[in-house]
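Every protein chain of the complex appears in place save one, which is left out.
The block that comes next holds subunit A.
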Amino acid sequence: MKGSLQTWRSRPEALALLLALGLLALNVVVRPSFGSAGSIPASLAAFAPFAIAAMASAPSVISGGGGIDISIGPLVNLVTIVVVVTLFGHGVTHPLAVIPIALALGLLVGVVNGLLVSVVRYQPVIATLCGYFILTGVGLQIAPSPSSATTSWMNHLADTFGPVPGAVFLIGPPLVLWWLLGRAGYVKRLRAVGGDDATAYANGVGVTAVRVTAYALGGLVAGFGGIASAALLQSGDAGLAGQYTLPAIAAVVIGGTSLLGGRGGLAGPLAGAACIFLVQTLLSSLYVSDSWLQVAYGSMLIGAVIFSGRVPQLRRSNA
């Protein structure tokens, strides 16, 4: 028993991954066309903004100290609005202009969040709640009413580039970035800071820099999410600012990431997001009312909390 618990603890995302695969199979059983080659790019494009928002929420949680970034959802939406309304609206459509601006906006907001949390020492929930309101308000200023625009490369992102689904180019970069940061040792420092910041500091880890970087990274990834959302919706709608906020945090938890920090990566939240997304598609294939969707999210969360939160506590009390 202890051995299997140990395995679950060292690979907390495994459970979410198994669940996601099971849900995928169920989806295909219920609606065989779900798995057909033709529908995959569209499904992935619909999945991408939420998946990326979930990944963007992870680094701040891993950084510990009550770390959380609830401004990720509105940030994703603001980037979408800026891309669709501000940039496309003014004829700026070249990807080499649009993408860097979108990413820079995300990064900037993330850095501000990180400074508020690590340097000014706001509680993370409060700091990012401020961000939540401000970003939502700015979005409303830019786009008081929804407006649509798209370009051909955006359409490709929502569909395919040749044989490759466009969403791969949106979900992929955060994962590659995370892998590179792992190679550079950053991910280890992040987990060490999240696990025990005093010990990490005493051993020469720059705790402040690591935490600021975590929030900055979340913002940068949210920039990718904004592009994904622009490609999917082809419109900017300030009313959608809140839609990803709580589900993204839920995906992080379902992905096996401890809210106490110090554990996890981007794969878990991605798997967690897949669970939520696939439950959604499954229920809609079964013509179940939307209201049950929320019930399903909550139930999955309860299950996830039991596995990611309760199990370590039980272990600790046995120790």
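Just so it is clear, a residue touches a chain if its C-beta (ideal position, glycine included) is under 8 Å from a C-beta of that chain, and two chains touch if they have at least 3 such contacts; residues count from 1.
Throughout what follows, contacts and distances are computed from a predicted model.
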Which of the following is the UniProt-recorded protein name of the chain this complex doesn't show: "RsbT co-antagonist protein RsbR", "NADH-quinone oxidoreductase subunit N", "Amylo-alpha-1,6-glucosidase" or "Sugar ABC transporter ATP-binding protein"?
"Sugar ABC transporter ATP-binding protein"
Touching the hidden chain, out of A:G106, A:G131, A:P165 or A:G194, is A:G194
Return the single residue from A:G114, A:G223 or A:G262 that touches the missing chain.
A:G262
Hey, which of A:L18, A:A97, A:V119 or A:A184 is the one touching the hidden chain?
A:A184
Considering the whole complex, which of A:V205, A:L246 or A:L293 touches the chain not shown?
A:V205
Can you list where subunit A touches the absent chain?
6, 9-10, 183-185, 188-189, 191-192, 194-196, 198-206, 258, 261-263, 316
